[in-house]
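One chain of protein is taken out of this complex; the other chains stay put.
The first chain written gets the first letter, and so on, giving A and B; residue counts start at 1 in each chain.
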Amino acid sequence: MKTLALAFALLSTATALAQSPSYRVPRTPDGQPDIQGFWTNSTYTPLERPKGVTKEFYTAAEAEALIKKAAQGESAQTTPGTPADVHYDFSQFGLDRSQSTFVRSLRTSLIVDPPDGKIPPLTEEGKRRLAAREAEQKKLGGRWDSAESNQLDDRCLIMVGAGPPMMDAAYNANYHIVQTAGYVMILTEMIHDARIIPLDGRAAPDQKVRQWMGVSRGRWDGDTLVVETTNFNAKNPFNGSDENLKVIERFRRVADDAIEYRFTIDDPTMWVRTWTAESALKKTVGPIFEHACHEGNFGLYNTLVGARLEEQRAAEEAARKGAK
Amino acid sequence: MPNRSLIATSAALLMAAGVSMAQAPQTPAPARPAAAPAYRAPRTADGKPNLNGIWQAMNTANWDLEAHSAAPSPIKEFGTTGAIPGGSGVVDGGTIPYLPDALKKKKENQANRLKLDPEVKCYLPGVPRAVYMPYPFQILQSTKHIMMLHEYAGAVRTVYMTDQTEAPADSWMGWSNGKWEGETLVVDTKGFNDLSWFDRSGNFHSDALHVVERFTPRSADTLNYEATIEDSKTFSRPWKISMPLYRHVEPNAQIMEFRCVEFVEDLLYGHLRKQPTSK
Partner (left out) sequence: MRHQTLVSAVVVSVVIAIAMAATSSVAGQSAPLEKPRAVAKAVAPTKAYTPPKTPDGQPDLQGFWTNSTYVPLERPNNVTKEFYTKEEAEAAMKRAAERESEQTEPGTTADVHYDFTQFGLDRSQSTFATSFRTSQVYDPPDGKVPPMTAEGQKRVQERNAARKTAGGQYDDVKNMPIGSRCIIMGGAGPPLQNAGYNANYQIVQGAGYVMILTEMIHDARIIPIDNRPAPPSGVRQWTGISRGHYEGNTLVVETTNFNGKNPFRNGSENMKVIERFTRVADDAIEYKFTIDDPSTWTRAWSAELPLVKTGGPIFEFACHESNFGIANILAGAREDEKKAAEQKKGSSN
């Protein structure tokens, strides 16, 4: 839960991000384009274009209406007496996006390529792998049968925001970027995941090294930071990706308070073609507080205890009925 | 005497290895410290590069010489304290060139590590494993003998700089003869038994093992360490590992006792304990 105050003002109403020709990116002391600071990618824009929408951009009025509707949907979670309300009171603790800084865009989807705004079709191999993975997951039983069968984020292993690619984490979608000679570091607030990206042109490590967040290597292409990430362990698939996933991210500061963020997903065993999305990092206020997820993970424990208790009660009930 | 013929055989193998080593294709080196500018070490009183000190590797080679990802503890109760940290590997070219049957055995070793790893049983570590175990070792240098005194299991290696002989018999730590090549201490070790491993991942060798190590000062407090490993019964060609070693600079650094036999007695002999007589 977020305890530090965030900015409540809705900052920008810009449409798609575009660098003003007069904008000069500041430099770090060692001459890198400066992208340091506290940023968020919180947004109401979906990754894929909603069904029924055929255009790439909404009008400003359409976009505002959709944001309003989505924000109302979020606060509906807090209807007193619902489980969602007991779990997280969205309106009180600033967990809904509209209370904090968020990225506004007229885009109907983050995906810009393919032009239909959808993730491309799976390859035959991709379909086979996905089915195998689902079968594997089924073997673990129901979600609450064990800790291992639960979701990665409920287990405090990794959250969606860390990526790569970095995606809106629904709440606490905050990042801290720090640069030093030869390195860019991106700290994800959620589960304090820090990605340390060397810029010295070194090769990716041996294929035997596999990590949840892969291994990232960066370089500057003009004012754009290009980060390639490989060596994923495929335990945290991005929309179904596998261990052959390569993520190419491009960070370009387009204003004092905005970084254009594009990423390309290249995973030929899963998808028939590469695909690309565009989002933005919006400046937000710091500092970022410690997100000690696992250390306070009473939720997982209590959920499992609750599930075992319910099973016990059901068994007792069944025994009573059988006795009659 | 079988021992004699063994020595003769390994000597012949070594000569053959010398040739094939020269012809082996150069494999790309893994990421390691950029070649340090030629460094001249301080000298001992007898004029040799001074390697005296307490040294330790700072890597995960003892878990796995090859590159590897982090992995959980093989024993649940150890939680994170027994977990395996990931590492980029120390093998030049990335992969150990096993012969097919040997690779099979390596995998069996790895799968049965808790039963088979000599380290689990507090057995002597062998060479080069002693050098990169997560324990310090002290180099104590005299003109005739250079001692390598390891904290783990109190393992000891005498490097003979003079009075060099063949190994009188096979042993865990082998028989080491050394020489100086400029700034580098070159240690040639043979006469191994086939019982020690290279790491906790089941990488192993036969009694035909021949190790040539190079200790080169690279700064006041670091050494470059290289070991070329040759064993024609196990590997298709000689291969090399390399890593820096770091000096313990804290003033109270010393090799402590790690008399681990006592720690493993229950594991090894506990099943032979007299059971309380039943009533």
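Criterion: a contact is a pair of C-beta atoms (placed from the backbone, for glycine too) under 8 Å apart; a residue touches a chain by one contact, two chains touch by 3 or more.
What you see is a predicted model; the values in this text were computed from it and never measured.
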Using the contact definition given at the top, list the shown chains touched by the missing chain. B
Which of B:41, B:84, B:147 or B:186 contacts the chain that the document leaves out: B:147
Touching the left-out chain: which of B:91, B:124 or B:229? B:124
Which parts of subunit B face the unshown chain closely enough to count as touching? 2-3, 44-46, 50, 52, 118, 122-124, 138, 140-145, 147, 149, 154-156, 158, 160, 163, 165, 168-173, 193-195, 251-252, 254-257, 259, 261-262, 265-266, 268-270, 272-274
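The criterion applied here is as follows: only the chains that are shown with their structure count from here on.
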Express in whole angstrom the distance between the two chain centres, defined as the mean CA positions of subunit A and subunit B. 44
For a test of understanding, state which residues of subunit B touch subunit A in their complex under the given definition. 30-31, 66-70, 86-89, 94
Interface residues, subunit A side, partner subunit B - complex: 202-203, 205-211, 233
